[in-house]
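Just dropping this structure here.
Only a single protein chain was left out; the remaining protein chains are all shown in position.
Here the chain labels run A, B and C in written order, and each chain numbers its own residues starting at 1.
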């Protein structure tokens, strides 16, 4: 849309492209994910139908009214607009405003082509208590109803924040209860940066993979380990609308069998003697297979060569069993970050890690997030909120072989052994004795 | 102090009496518990020394200045006072105000009899950056210092809120992490009221017992089960300063052996033939022993007769093993309330209770409390807070023998059996199927 | 208050527990019937049963529990059942205000004033007289020697609440008055031990509250407001009116979701399954090649099919979260995590339920200390 949109933002396009899966916020507050294809017609249910081409090329974040299947651009909502519309449900639920038209009746009216403002008028007329209300309330009620039955929607930019919020609200189980504050902390704790090298185990529908890729900006390396025989499909990546250059140079995947160093994957032969190749089709297929095998072998070699900056785990499997498998590939001073919906799972892991000197400073934290309504005169935390956003275990992998690093002959292995044992206690953040690694 | 102080308030006296253990709030914000005895001298450390008689007969909640060991009554602090003094530590800790006198130096000055305001003056003069500060800040800093080194204190009324806060802040382990919000919910969930009948297992230093007694107002019955061979000492009851009539008509205690219905306590004989009584001293001792034994037997009989309104547990022992022992003595429709510092302990109990139809609607909740600073222009939640206030399990004991209650001959035991099994699922608050107890 | 007898009698109020989410009060009236989706019951069937009994329906289909009312169950049975969450607020207020046997308490429901029109009337957020939650809880706690003066601005609500209190045997404890306390104040002076205001503009009632509170002892006030702007203004009013120790709290409960599940399996389990998938696929391919080589059919259709088979790739599932079962040739391997051995222990895992109440109201507390004596033997006055 604008030529000055600089090159560094090619992780995702700043405007809507054909084929994008776009998040649309509807008047009732719901958000829907819809694929926008050139020349297609998009249906938003009772909100209306419009031509996809009207959205293609538009920047994200705009608000539209649907008029005769065409989009009419609206200015962004102000605080005054929000104040008048946001509390719709509050008013309707308090038992004073009894809705005189049933949902079915409204549906029937809408299907008969009655305009939203007419439906509202009918509602108001039929409203039993309406005449008792002040003029001020009347005006407010009307505006709220208008918003609820209006044919407007807003496109939502697929930032990591917005995409995480959409998926978490939709189904917290599918993202393993990783709320945006947890995801943000995971990415920071794992030191994700352009050019970094990471291993991730993401059974959270690709939420963590999406976050890592978004932050890497097409530079660095990410190997993921999946549970399936086929490459993992990370559905959240679809909602992120990454450019191809963000993903392909960076991401490779193995599964738990191919990621097993002691295992030689059983694959069909690729080096078929040329006299046995019977067709061009077979040849092309063999080439593809060879390419895939090379990629597999390269990814395996790369993983087994180790020295990755961090290991990030959000898995349905027991986290310590994963650590045992993958910790050899993490560099010294690298971060281990494990996410879980349950404190207990991570408590058990932390107890294990405390006894192992190669894990420095294991800590378990619970995330905590609170959102506020900030309407003038009506500022308060939101009345309902998510119960939890998950727990995070963080530790640093270290080379605990201090004797190998001793620079002097003064060192007494036995005294050091004692010290090694003591540090397990010292790393416990509940201990106050800061002297404990003096042997 | 005032004759209109009506009779219903005899749970605790409204004024300080000789022998009371009184909470005193010091200028640095700490609270101390001190026994106030007639004619004694009370020492508050560096804050000063005063004559106890000056406090006796005074209402709780007053603020005093110590002048020549005598108490000078001060008016209650206003918001302006607080604003000027409350942030002392904030300023001192922010690294800008470097305290030029060391603690030892200040101590030496105080011991030499230097007046607080002189110490402050010296501090200000020596303050490296002080001249850089605005006049406004200077004035504020001076007031804060004055407060910190002043010889004032405030008596704290031993309300349940204040006493719980004092003990929780002092040592949360001793009250098993029961914060005032948790204690308040426990008392409400257990339906504590004047005239009620309760069983309590209180390994929380008597916090729960104190709460129950405070709410009962000397009317009703409370049997506690302790872990010791001797009557349990509940130290928190001392801080509550209950009147004798609040405690003795209400509270009796057993231990886990004497509370065992199948066990006959081994006690020395009380019915000694009169010819074997050799002295008045022995006779008086035997009478006392008989009185104690009668009390023990009465308490046992009362417990085993059952029909208590609620059972409240805050124990270091496994809660379900306690339930198994004591649930027979709780009446149908009575409440079971169990407190624990750990969600996991109660999660395990809840899993057990769900399978048992005599426990209706078991739920586990975490308490949540947030305090705010409300100084003008500086309203925000307190910067540090307690990490947790405990978890509570609540369930209702019911008579699950529906066949005994069936009024018709239409009932089919087998269908009912199915229904009985189903309700275990229905009580699970995560289930949405409200139809599940239709067999 | 409600019956304390062991057994249910005609005319008693009981709480019918259908499910945790479906709890309702019932006035037992011989001759009436209680109908629900869990069956039909005659009220007379309840009479003579112990409170807390499970009762089967007359058709043998379904059952209910008939409980003794408590203020907490009463709150759970209110039409807006989210009010159960107010147990945290109510119990903390009772503790902070030092309400106990014999206390004299004032509570006031919302009063309308010109000023308050810009503030929400907080119908949803009220714990005051209107809902009865706070009233019942306080009445239980203060007992027969206590007194609760309850003020309600809305006439209809006042009438309804008054009737309800009478039905519950609370008329001796609770005095209900239909009055605008912001304008007309309270009808007692120097008598209350504590005041609870659930008003959109509590600052208008704060001076009246001071008048109603006794001055010979420490007394306390609580203002219940959903919005921060209300708190800021209330704090100022309390300070200006002479209240001390002004502080503010928020309290909530977080219901735990406890699930008993098999312990998460080690990753070796899925590793072995994936190796098995590989082996099965390779074995199938080998057998197909062997079959193809044994075949003497001419090149063409059959050959092509074998060739295809040798190249067989696993079918990627459309979504790995929806399709855990991979079809590999003719052999199915269950890819879901399962315990390796049937003896794998189950674990109870607890977390907060997905959606919880994030806010009810701010609780602004303040204390009114006894007036200083005008003369005192051993005490010097400094103001």
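To be clear about the criterion, contacts are C-beta pairs under 8 Å (C-beta built on N, C-alpha and C of every residue); 3 or more make two chains touch, one makes a residue touch a chain.
As the structure is a prediction and not an experimental result, all values here were calculated from the model.
Contacts of the undisplayed chain with visible chains (whole complex): A, B, C.
Within the complete assembly, A:191 is the residue of A:169, A:191 or A:243 that touches the hidden chain. Set against the missing chain, the residues A:33, A:369 or A:383 yield one that touches it, A:369. Touching residues on subunit C toward the chain that is not drawn are 228-229, 232. Touching residues on subunit A toward the chain that is not drawn are 1-2, 4-6, 8-9, 11, 14, 53-54, 59-62, 64-65, 67, 70-79, 157, 159-161, 164, 180-181, 183-185, 187-189, 191-195, 214-219, 307, 331-335, 343-344, 346-348, 350-351, 357, 360-361, 363-372, 374, 376, 379, 391, 396-403, 405-408, 410-412, 415-416, 419, 423, 426-427, 429-430, 434-439. Those residues of subunit B that touch the chain absent from the view are 90, 93-96, 134, 136, 172, 174, 177, 205, 226-233, 235, 255-258, 260, 263, 265-268, 278-279, 282, 285, 289, 315-319, 321-322, 325, 341-345, 370-371, 377-388.
Everything that follows uses one rule, which is that only the chains that are shown with their structure count from here on.
Comparing mean CA positions across the assembly, the chain most remote from subunit C is A.
With centres defined as mean CA coordinates, subunit C is found 24 Å away from subunit B.
Rounded to whole angstrom units, the spacing between the C-alpha centres of subunit A and subunit B is 44.
The set of subunit C residues touching two or more other chains comprises 228, 250, 254-255, 257, 349-350, 352-353, 362. Residue positions of subunit A touching 2 or more other chains, listed in rising order: 343-344.
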